[in-house]
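Worksheet: the structure to be examined is printed underneath.
One protein chain is absent from this view; the other protein chains keep their places.
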Amino acid sequence: MKARITITLKHGVLDPQGKAIEGALGSLGFTGVENVRQGKYIELDVTETNTDQARSKLKAMCEKLLANTVIENYHIDLG
Amino acid sequence: MKARITITLKHGVLDPQGKAIEGALGSLGFTGVENVRQGKYIELDVTETNTDQARSKLKAMCEKLLANTVIENYHIDLG
Amino acid sequence: MKSAIILFPGINRDGDMRKALESVTGTRPITVWHGESELPNVELAVIPGGFSYGDYLRCGAIAARSPIMADVKAKAARGLKVLGVCNGFQILTEAGLLPGVLVRNSGLKFVCRQVKLKVENNRTFFTNRLQKGTVVRCPVAHGEGNYFADAKTVARLEDEGRIVFRYVEETNPNGAVSDIAGIINEAGNVIGLMPHPENMIEALHGASDCRPLFESLRVAA
Partner (left out) sequence: MKLKPRAAVAPASVMTPDLVAQHGLKPEEYQRILDLLGREPTITELGIFSAMWNEHCSYKSSKAWLKTLPTSGERVIQGPGENAGVVDFGDGDAIIFKMESHNHPSFIEPYQGAATGVGGILRDVFTMGARPIAALNALRFGSPAHPRTRHLVSGVVAGIGGYGNSFGVPTVGGEVNFHPRYNGNILVNAMAIGLAKADRIFYSKAEGVGLPVVYLGAKTGRDGIHGATMASTVFDDRAEEKRPTVQVGDPFTEKCLLEACLELMDSDAVVAIQDMGAAGLTCSAVEMGAKGDLGIDLDLDKVPCREPGMSAYEMMLSESQERMLMVLRPDKERIAEAIFRKWGLDFAVIGTTTDTLRFRVKHRGDVMADLPIKELGDQAPMYERPWIKPQPQPFLKDVAPPNDLKSALLKLVSSPDLSSRRWVWEQYDHLIQSNTAQLPGGDAAVIRLNASGKALAATTDVTPRYVEADAYEGGKQAVAECWRNLTSVGAEPVAVTDNLNFGNPERPEIMGQFVMAVKGIGDACRALGFPVVSGNVSLYNETSGQGILPTPVIGGVGLIPDVRQMATLAFKAEGDDILLIGGHGTHLGQSIYLREIHLREEGPPPPVDLQKEKRHGDFVRALIRAGRVTACHDISDGGLLIALAEMALAGTLGASISGSDILDHASLFAEDQGRYIVTCHPEGTAQILHAAASKGIDAVHLGRVAQGALIVEGLLSISLDELKRAHDGWFPAFMQS
């Protein structure tokens, strides 16, 4: 089963990349762009076929490694 | 209008990050995980209200700056 | 003092650190491989700089979860002194031994240059040979040394005198909040800093400003 995990910075956490991208877009002449935030996107396959099992397993992966829950939120999409 | 852009490595392009993450998950005891690929996720607000306008603008941003189209694909979600 | 250098794949400033510890403290540190589950009996564990696991995912994240770190945490709770430099600092924050995180430099570029560090707290095992307020020259070499923590945490660090090193004279190379270059934990036995004192200890380095830091380790023993 395919899983897509998006990891985003919590509100209020400093995001140098997002800021830089926003600046760069501006200097490239792209106006009307705001609140750029950069996060991570992870795709993977789990052999687990039971959706609930898979989800709880992915949750554990995020908590243990994929996200730094002090500063990041994560969201899991399955199948 | 809110836009979400996911940027992923083209098929067949080496993904050292994904490789390392897969290895780490393994040694943390998470079995049955395969083909881990890491990409970028960018959130931003565009003042543009016309969806088509916004989309073509975002497309231009991806081509010009956000994605390295030599090795990356991008996908735009709007609203 | 008896010390151990912890080696993760991708760490690359272990040689520099070994040289510094040996030449200044006079004792050669033991090297411990990340896969081992137990730290030998030492007073100080050092995590040197580098790119453990390529800095992939988040710098320090993967190393922080390797077997040896469990024992480091356990022994740190019982007073083991721990020093993390650069990637070592990042690993310590990822392991939860120090608060905050180190994010991408505000300039988004790797930066290798000399900065000025002010010793804000000289009552630590790594600074006791220097006067409070001393300013030392020291190089940095990192792409993700931008220290960040929420306002509450930073305020606590300030109040409790847990900011050990601060960038001064407009030399903050990465945009770190409150010019924080290095901090210590509440119990006072875990220190992390981004700059590389091990690269500033002899004439060849242009100055030996950072020698006293390593001499402090002897006193602390």
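First chain written, first letter: the chains are A, B and C, and each begins at residue 1.
Here is the rule we use: a contact is a pair of C-beta atoms (placed from the backbone, for glycine too) under 8 Å apart; a residue touches a chain by one contact, two chains touch by 3 or more.
This one's a predicted model, so the numbers in the text were calculated from it and none came from an experiment.
> Thinking of the complex as a whole, which visible chains are touched by the chain that is not shown?
B, C
> Which listed residue, C:R13, C:R104, C:R166 or C:R211, touches the chain dropped from view?
Missing-chain contact among the listed residues: C:R13.
> Based on the whole complex, identify which of C:D55, C:D179 or C:D209 touches the chain you can't see.
C:D55
> Hey, which subunit B residues sit against the chain that's not shown?
10, 12-16, 19-20, 23, 68, 70-71
> Can you list where subunit C touches the absent chain?
Residues 9-10, 12-13, 15-16, 19-20, 50-51, 53-56, 109-113, 139, 141, 143, 196, 198-199, 204-205 of subunit C touch the chain absent from view.
In this section, only the chains that are shown with their structure count from here on.
> How far is the middle of subunit A from the middle of subunit C, if each middle is the mean of its Cα atoms, in Å?
Here subunit A and subunit C have centroids separated by 29 Å.
> Among all residues of subunit A, which ones touch two or more of the remaining chains?
In subunit A, 40, 64-66 touch at least two other chains.
> If I count partner chains per residue in subunit C, which residues reach a count of at least 2?
57, 62, 65
> For the complex, give me every residue of subunit C touching subunit B.
53-54, 56-57, 62, 65-66
> Which residues of subunit C touch subunit A once you look at their complex with the stated criterion?
Residues of subunit C touching subunit A: 57-58, 61-62, 65, 94, 101, 103-106, 108, 146, 148, 150, 175, 177.
> For the complex, give me every residue of subunit A touching subunit B.
Residue list for subunit A touching subunit B: 6-8, 18, 21-22, 24-25, 28, 30-48, 57, 60-61, 64-66.
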